[in-house]
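Note that one protein chain is taken out, while the other chains of the complex remain in position.
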Amino acid sequence: MQFLSDNAASVHPRVWEAMRAADAADAPYDGDRWSQALDAAFSALFGREVAVLWAATGTAANCLSLASLCQPHGAVVCHEEAHIEVDEGGAPGFFLHGAKLILVPGESAKLTPDAVRMVIDPVRDDVHQVQPHAISVTQASEYGCCYRPEEIAAIGSLAKQRGLGFHVDGARFANAVAWLGCDPRDAVGGADTLSFGFIKNGGMSAEAIVFFDPAMADVARYRRKRAGHLQSKGRYLAAQLLVMLEGNLWLDNARAANAAAAEIAGACGDRLMHPVEANELFVTLSPEERKALRTQGFSFYDWGDDAARLVTAWNTRADHVSALSQAIAQL
Amino acid sequence: MQFLSDNAASVHPRVWEAMRAADAADAPYDGDRWSQALDAAFSALFGREVAVLWAATGTAANCLSLASLCQPHGAVVCHEEAHIEVDEGGAPGFFLHGAKLILVPGESAKLTPDAVRMVIDPVRDDVHQVQPHAISVTQASEYGCCYRPEEIAAIGSLAKQRGLGFHVDGARFANAVAWLGCDPRDAVGGADTLSFGFIKNGGMSAEAIVFFDPAMADVARYRRKRAGHLQSKGRYLAAQLLVMLEGNLWLDNARAANAAAAEIAGACGDRLMHPVEANELFVTLSPEERKALRTQGFSFYDWGDDAARLVTAWNTRADHVSALSQAIAQL
Amino acid sequence: MQFLSDNAASVHPRVWEAMRAADAADAPYDGDRWSQALDAAFSALFGREVAVLWAATGTAANCLSLASLCQPHGAVVCHEEAHIEVDEGGAPGFFLHGAKLILVPGESAKLTPDAVRMVIDPVRDDVHQVQPHAISVTQASEYGCCYRPEEIAAIGSLAKQRGLGFHVDGARFANAVAWLGCDPRDAVGGADTLSFGFIKNGGMSAEAIVFFDPAMADVARYRRKRAGHLQSKGRYLAAQLLVMLEGNLWLDNARAANAAAAEIAGACGDRLMHPVEANELFVTLSPEERKALRTQGFSFYDWGDDAARLVTAWNTRADHVSALSQAIAQL
Partner (left out) sequence: MQFLSDNAASVHPRVWEAMRAADAADAPYDGDRWSQALDAAFSALFGREVAVLWAATGTAANCLSLASLCQPHGAVVCHEEAHIEVDEGGAPGFFLHGAKLILVPGESAKLTPDAVRMVIDPVRDDVHQVQPHAISVTQASEYGCCYRPEEIAAIGSLAKQRGLGFHVDGARFANAVAWLGCDPRDAVGGADTLSFGFIKNGGMSAEAIVFFDPAMADVARYRRKRAGHLQSKGRYLAAQLLVMLEGNLWLDNARAANAAAAEIAGACGDRLMHPVEANELFVTLSPEERKALRTQGFSFYDWGDDAARLVTAWNTRADHVSALSQAIAQL
């Protein structure tokens, strides 16, 4: 019974179908009809004109986004536990040619305008210190917590005020929107770019980079090629994204994962280290308790010495969820 | 009737099957059983211990290879029409942090040891000039021509003699081996790294980077992650590579494409600009002749003003091949 | 009798004096009164508002200039024998984060609009090929030849027409202006940036980067610091530049060097490989002839197998010039 991660889950059957349906040869790279349809599909979703590029990983999506917002001599402000800082193997330094990450603390891996100001206000406005060029937040956060529309809008406003770009890492954006129950546009707070994740949500190998200023995509296209991320059979990636938007499959999948997480959360009580607002649970569990759970067939990652991370996916089985909930309740 | 490229052809049915067979969740990234089986499978193929990483594009495979062989302050020696120079959007400059390409002329886009020496011997051995660190050749070449085992070995020897790394861009390595009829190891001339292409040969999204010195892969893994090329569902890429090696599907596919090209070549006579030794034909055709062919339903790229490039794939239909051959013969 | 290079010549006495006069502690970096006076001094010289940064080498000046005009995914168009291509150890690749140089042939190391067009027009406007972002020319050229005002203006116009930045490498700009006898502004052809050399012309360690769009300097300041080129005692560099402009010392020095070269040129007749329009002579001389000259005490660099490069400086002695002229005439 797997609660390790959503990032290796099976591909949704409709995604498989859509990929098969794109099998006949078409124009290479992103000249095919699926890739060409992305802008319209996402523009409809966000209710405004956007330009969209596919990328095979969240890391590539994040870094190509950030490269549009931060010059090599600048810095991106982010949470000290942000994925771009902690888990991307230094990719921002590579894609941004040595730009810095300026780290900000904050509960549940969320930024607040005050916390950002506390860190960037003391940066001297001279050439000896690296100046912030952009802010990046994660929606939902590394701890599975969501920015309310007004919270993320406040950060967006701060960014605009200071002339900074604003990026949203939405590796689990679907889970956030599903939980917030809001319009997707209200979940991005006026961002310039969004890494819109699908791989953790039933996709195989395609994330969407959404440029809310479509002109930005024109340059990003060159950077994507230059980073070796322009696949020649791009239609298989575009097809994944398009089918996800059809009939809101993306939301259905996220709701399923969220519901599973919520059910388990109900059994965790005080053990929860963070509110459960997406599909991740961080749960206080002693080594003995973890051992007990593993003996019963549950797999998950340790989180430090006294806790575990449990992640549900679009296809986590109901009986596994019940079993885990019960097992935790009985510890 | 499509002769545009092999790079957007359909995915082979056995590749689809292998991908589906990998659908159950397994360890993420390259911890899954498919990714873990790559080293053994390719070591068997080459008759020696190698380490293999998957990558989603030929550009990524080439550049991650080259980054193992050339430091940022050095240069890679390659043909002036090499893909890494002409068609990768400057990716080598990105992955190698500004290293240079030193360009060498040569017939049919092939290098010779003499031609390489003519260009690198005059490089002054001082800090004002960028020193060569590696040589890269393409097997088969940009013009679909193959290095004979002794030809590529001669370049490998020169590289070793001069202390240079040696990389083979094998985007169409399968076509080369099929045409040469040799052991794959004899087609790489003692290279340090090989970008072994599968996407143009019936795959979907996976190339293999073969490290003939397995220790090199340990560092390349970090570079792959840092370039955003470590996919979380890597098993779908690994499965593509493994099934291609099973029963020599890679060779069968390449032979089919080569045979189609050879049949068309038979109809081209003096029109051929380069020997046809893989699955590409460069054919002298006036604008009127090209128009005539297109009117009959053939699609292909112009090659300058007075020629066309015709490419066959693993699944090019026999009737299309006959039709094109006949149409050319009748011009 | 030294005709090796102007780049290691003694420092002019007035430069020494100016440096000594700046010895009292002042604000560090470029906050001192000398550095602060640069914009005004060069604006007066060029008859328009410019911003000026000092840099310790021509390579740094060139590369900081180019980084203002070309993004990492772009290319700089330059002569195939340009200093930035041949003699700067790959510095443009470093400062421009892997941007390419697109090489153009041309007599006497000069570009023409036609030659540039021949090379950039075939660049496909797609992401697979690196797009030109800027043009760089050298005034005087690597072979000591000067662009006439209309010649360099024509290249400037082409750049503007194509939306490309335009940089002038003026390592020997003083010699060019002295020879052309024109207003300095007419020698730059509407460039965006000029690397204005002083080190080869009697300075010690300061070149000027002239930004004809002063706003560009604001970002370049960050790049200069980031490249480790912001010296804390910058006043000693600024003082060198200021004294050079005072009473046109820069022109006097250049005229002296040019005159020496012209005198020697008079003795060379058919041996001259390029017109002598600055302070460099490229002279056909057999190995025996070179040996003969060296035996008489003249030092210079070989230029290939059958020629030599002779360079004069601001302080080349008249008796040495006569002696060399006579020696060559008598060969």
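Labels for the chains are A, B and C, by order of writing; each one numbers its residues from 1.
Convention: a residue touches a chain if its C-beta (ideal position, glycine included) is under 8 Å from a C-beta of that chain, and two chains touch if they have at least 3 such contacts.
Everything numeric in this text was worked out from a predicted model, so none of it was measured.
When the omitted chain is restored, the residue from C:185, C:233 or C:271 that touches it is C:233. Of the options B:20, B:33, B:128 or B:294, the residue whose C-beta touches the omitted chain is B:128.
From the options A:97, A:172, A:225 or A:255, the residue with contact to the chain not on display is A:97. Residues of subunit A in touch with the missing chain: 72-73, 75, 86-90, 92-94, 96-100, 127-130. In the full complex, subunit B makes contact with the omitted chain through residues 29, 71-73, 97, 127-128, 131, 219, 221-226, 230. Counting over the whole complex, subunit C has residues 2, 4-5, 7-11, 16, 20, 23-28, 32, 55-61, 63-64, 88-91, 93-95, 199-200, 204-205, 222, 225-233, 235-236 touching the chain that is not drawn.
We adopt the following convention: only the chains that are shown with their structure count from here on.
Counting every residue number used by either copy at the subunit A-subunit B contact, over half are found in both chains. Inter-chain centre distance (subunit B to subunit C, centres taken as mean C-alpha positions): 42 Å. Between the CA-based centres of subunit A and subunit C the separation comes to 50 Å, rounded to the whole angstrom. Between the CA-based centres of subunit A and subunit B the separation comes to 34 Å, rounded to the whole angstrom. Annotation for subunit B: residues 88-90, 93-94 touch two or more other chains.
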